[in-house]
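Missing here is one protein chain; the remaining ones are kept as they sit in the complex.
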Amino acid sequence: MSAADPLQVLASAGKGESTRSVLRVIILALIAGAAISSRLFSVIRFESIIHEFDPWFNFRATKYLVANGFYNFWDWFDDRTWHPLGRVTGGTLYPGLMVTSGVIYHALRALTIPVDIRNICVLLAPGFSGLTAIAAYLLTNEMTPSPSAGLLAALFMGIAPGYISRSVAGSYDNEAIAIFLLVFTFYLWIKALKQGSMLWGALCALFYGYMVASWGGYAFITCLLPLHSFVLICMGRYSTRLYVAYTTWYALGTLASMQIPFVGFLPVKTSEHMPALGIFGFLQLLAFLDYVRSAIPSRQFQTFLWLFAGTAFGVGLLGLVVATSMGFIAPWSGRFYSLWDTGYAKIHIPIIASVSEHQPTAWPAFFFDLQMLVWLFPVGVYLLFQELADEHVFIVVYALFGSYFAGVMVRLMLTLTPVVCVAAAIAVSHLLDIYLNAKSPENPDAAADKDADGKKGGKAGLKSTNKPLVGIYAGWVKSVIVSSFAIYLLLFVMHCTWVTSNAYSSPSVVLASRLPDGSQHIIDDYREAYQWLRQNTREDAKIMSWWDYGYQIGGMADRPTLVDNNTWNNTHIATVGKAMASSEERSYPIMRQHEVDYVLVVFGGLLGYSGDDINKFLWMVRIAEGIWPDEVKERDFFTARGEYRVDGDATETMKNSVMYKTSYYNYQNLFPPGQAVDRMRGVRLPEVGPQLTHLEEAFTSENWIIRIYKVKDLDNLGRDHASAVAFDKGVKKKKPAKKKGPRVLRVE
Amino acid sequence: MRLLPTVLSLLGCLSTTALAAAGGSGGAKPSANLRKLPPGERFNLFHGKATASSAAAPLKLVEADYRALVATPRDYSVAVLLTAMDARYGCQLCREFQPEWELLARSWTNGDKQGESRVVFGTLDFNDGRDVFMGFGLQTAPVLFFFPPTMGPHATPSSDPLRYDFAGGPQAAEVVHHWIARQLPNRPHPPVKRPINWMRWISTFVVVTGGATASYVAWPWVLPVVRNRTVWAAVTLIAILMFTSGHMFNRIRQVPYVAGDGRGGISYFAKGFQTQYGLETQIIAAIYGILTLSGITLAVKVPRIADPKTQSIVFVAWWSILFVVFSLLISIFRTKSPGYGFAVPPFM
Partner (left out) sequence: MKTSVVFSAFLSLLSLASAATTSSDRKTYPSTFRPPQVFKNANLVHIISLEKNYVKESINVLVENIDKSPQNEYYVPFTADQLSRLGGVEVKDRKDGSVGPFVAEAVELDQSDTHYIRIRLPKALAPGAQQALGITYYLLKAYAPRPASIKQEDQQHLAYAFSAYAPSAYATSKQKTDVKFPSSTIAEYTKLPGSGDVARFPQQQGSKLTYGPFDEKPAGASQPVAVRYEFNKPVTHVSRLERDVEVSHWGGNVAFEERYTLHHRGANLSALFNRVKWQQSQYYQPNTWALKELKFPLRAGSADAYYTDVIGNVSTSRFRSGKREALLEVRPRYPVFGGWKYPFTIGWNSDAKSYLRKTPAGGFVLNVPFLEGPRQAEGVEYEQVQVRVILPEGARNVKFHTTIPTQSIASADVEIHRTFLDTIGRTALIIQARNLVDELRDRELLVSYDYPLSASLRKPLVVFASAMAVFFAAWVVGRVELKFDVAGKK
């Protein structure tokens, strides 16, 4: 039925609609193909590998699902993360992604095509991007009669870097499928709204449920649809169509969303979901009033009714506020709240602020991700104002909020991209429709009254569209516009390809560098170290590292970790931060109490690798300080002049911290005496490196990116390690170790 | 580290003023006898001063009182803010924190007239106690020192003060209150009482009511504006352009409006992909606006021009604007991300 509306449009266009629809299908298929293939850079350049950090968990969870079946997955308690707490994984994740690829996996099995689950996970995102392009096509076709707009939108959607950034092959993250669901849910919503059909509403609710199961970003839909309805109501556009569509969606969709354990009763308890509920109630009220009004035609009564409605709305809002303040309704969750109060996260939740993708967006990022769409986007929005039908209002609202959120958080560029593509496509197609029109009007006055849709603008319309549409006279004008936009589109495609291949296609697990002779050299330290851990350490050896690497260790090294990227327990993370930030003597008890066997740090000094732990160290300190303000102080890591240094002038606290010691231990021996330099920080290091007492170097990868240290066992003679090391070095001890006998763990 | 500039400025003036003050740092005389007094009386003395009037706390100390106040042995705690309010030092942070500090000290002292918590709040300005600053080797201000008691029930082993840094920018009184309260276990902690700001309430009330009446009166005139689609379109477009040109980034990161390049001129565009200046974003917004406008004109206005000649002229004008400005935009972007290889004439 996707092709239905364009067909009706084409019926007016005249003959050959079937050939056109065939052409359209072919073009769509090609676009989907382009969308998929443009995301395969990393597979071609490197290999079919899972990227980044979070995808490694999704991958691991998917393997668990495939191996142990759905119900075991549902109540999966993972004791190999968050040691010793463990994690109720089944109840704390969005299962949509894993279930999707699990289903695909079993379907292929049934077709006797045993594809490795890894390849399915790697290629899931590109596959769904093809579907997203088609969904964008459908959504756009609901917006404009122009048949070309949809195809353009599909094309933009397919190759816009803003979306590619999260959907290249291997980035097996929730967004991979969520964006398709987002766009398709919106399409169904528009469909339901336009037809006032319960069927479409139910479908919308169904896909909304799928979305909820897939991504935490579903809150965007949960807030956008009510907002759209509210705006429509305020514009006096209340209609039974709206009533049917919204109520169907809300009732079914909420029920569907509550089936996800992770969501549970949030839809009726948290503020994010309250707008939807409020509008739902308000719509009931309006429906009632509408009925009454239709029954009793009296002006005063109507005005009274409207007042009543307004007050009721106000009262409801007030009640909501009260309920929130009384605590019946949970206030906004931190992540979500930080979207409104932009300063909030930095002060209160450093963990959220520390994530790079939660930073605000500078303008180059917008241009980088959208190129010329960024200015075509407002044009399209403006054009939608011409005839401001209900669905157009939706796009306008979406555009406003999408661009706001994208400005606040880099990551939410993702939710903005679809509407940008739709609007820009409308703009471009409008231009082309006008300037590609072969026949020119003969003479002005004749054209003026002949042109039928001159009145289209009307009184309510835009000022600019009051005059009748004439058309373009000069042929060269048309050719100029067409050629220039052809060039622009070509440039856009080149831009997208360039961005994708240069910025978004490196799997951050494997680093690529160029040798002098220009050939590619793979730096594979992560996997080297993880493989070493996996093969040559105890099956249940606990690894302590910063939370960024938790998922990778779980996925590749298959060893229990203390913290990982699912940052649900701030205190636990702060504990690790404290252990990293304080001196060996102080952190040794922490490690022992958490049964840590190995400490893993990432060090970019030799290679000039920027994403290493010394650069992240301040965040560890801040997070730890948030919990133990007396024991860890960020100030102590800055020199008296307030600089953050790692060389000879580093503060004592810095030099004694476990992180500093483990990063630079033995590093100076790699250089001739006094020549040791940190290529990342670009500073010269002191001649004598740090000495370790409670840890010992266990493994260091080829380029020193990963360094693994073994936590020493308690000393056999009951000495503390410092004196033990001193003794082994043959240093004369001041006072002999008096504690013989049972080995005890000293806790300062 | 927004503290940094003030740090450096203060550093400079410290070194100079230190030399100036090297000669006569008198005034230690009267404090000698004060220091003799037993701690109990000293506390009563200072506490009396502090509670003399509601605005007395925190005590404005000079070096002598300071030395007397923190002299050991003491059976009371002292919280002293070392600050530099003088305009010369340009210590922004000091001025920002001062009212909070006074609020805290007053509400605490008035909250505990009997002095059960046995805390004295004092402020020592840089001008009045250079040597104290020297003594601590302070290079930044403000710094809050807390001297725990060395005798009596709450005595702590070490007599040297605890230091509170303002690395995180100016702190609210409550935060500091929390910190001090942590240092004073099992003693009353009078809470911070912010005075109710009547003026604000009244003004807001007036504004609201006034606005309401005004809108009611002006409704017939307002209504068409509210109903006017063009207005809404304009508002929407402006908002979108603002957001897409990185306005929120400026809001959150408080970026400078412009910055000077090394050679005395001003650089409009920040180096680097992740940064931007206030003016920069406005330029970009303007560019986007022009492009959008030309796009709209080409799409909506031009085909509605009845006269072929004017149509062609208008078209050429707007089209060339579009062409040039877009190429300009790309060239600007090239300066931001050096690796970017594409360009459109004329700005190659």
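Letters are used for the chains, namely A and B, taken in the order the chains are written, and counting of residues starts over at 1 for each.
The definition used in the following text is that a residue touches a chain if its C-beta (ideal position, glycine included) is under 8 Å from a C-beta of that chain, and two chains touch if they have at least 3 such contacts.
Computed from a predicted model, the values in this text were never measured in an experiment.
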Exercise. Mind giving the shown chains that are in contact with the missing chain?
Key: A
Quiz item: Which residue, A:Arg20, A:Arg293, A:Arg534 or A:Arg592, contacts the hidden chain when the whole complex is considered?
Solution: A:Arg534
Self-check item: Hidden-chain contact residue, picked from the options A:Arg20, A:Arg684 or A:Lys710
Solution: A:Lys710
Exercise. Specify the residue from the set A:Gln195, A:Ser440 or A:Ser501 that touches the hidden chain.
Key: A:Gln195
Quiz prompt | Residues of chain A in contact with the chain not shown | solution = 1, 46-49, 111-114, 195, 510, 522, 524, 527-528, 530-532, 534-536, 556, 666, 669-670, 696-702, 704, 710
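Criterion: only the chains that are shown with their structure count from here on.
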Practice problem: Report the inter-chain centroid distance for chain A and chain B in whole angstrom, where each centroid is the mean of the CA atoms. | Solution: 32
Quiz item: Mind pulling up the chain A residues that touch chain B in the complex?
Solution: 342-343, 360-368, 372, 374-379, 381-383, 385-386, 388, 396, 399-400, 403-404, 406-408, 427, 430-431, 434, 444-445, 447-448, 460-465, 467-474, 477, 480-481, 484, 487-488, 491, 494-495, 498, 502, 629-630, 633-635, 638, 640-642
Quiz prompt | chain B - residues contacting chain A, complex | solution = 1, 3-4, 7-8, 139-140, 165, 167-168, 179, 182, 229-230, 232-233, 236-237, 239-241, 243-249, 251-253, 273-276, 280-281, 284, 288, 291-292, 295-296, 298-308, 311-312, 315, 319, 323, 326, 329, 333, 336-337, 339-342, 344
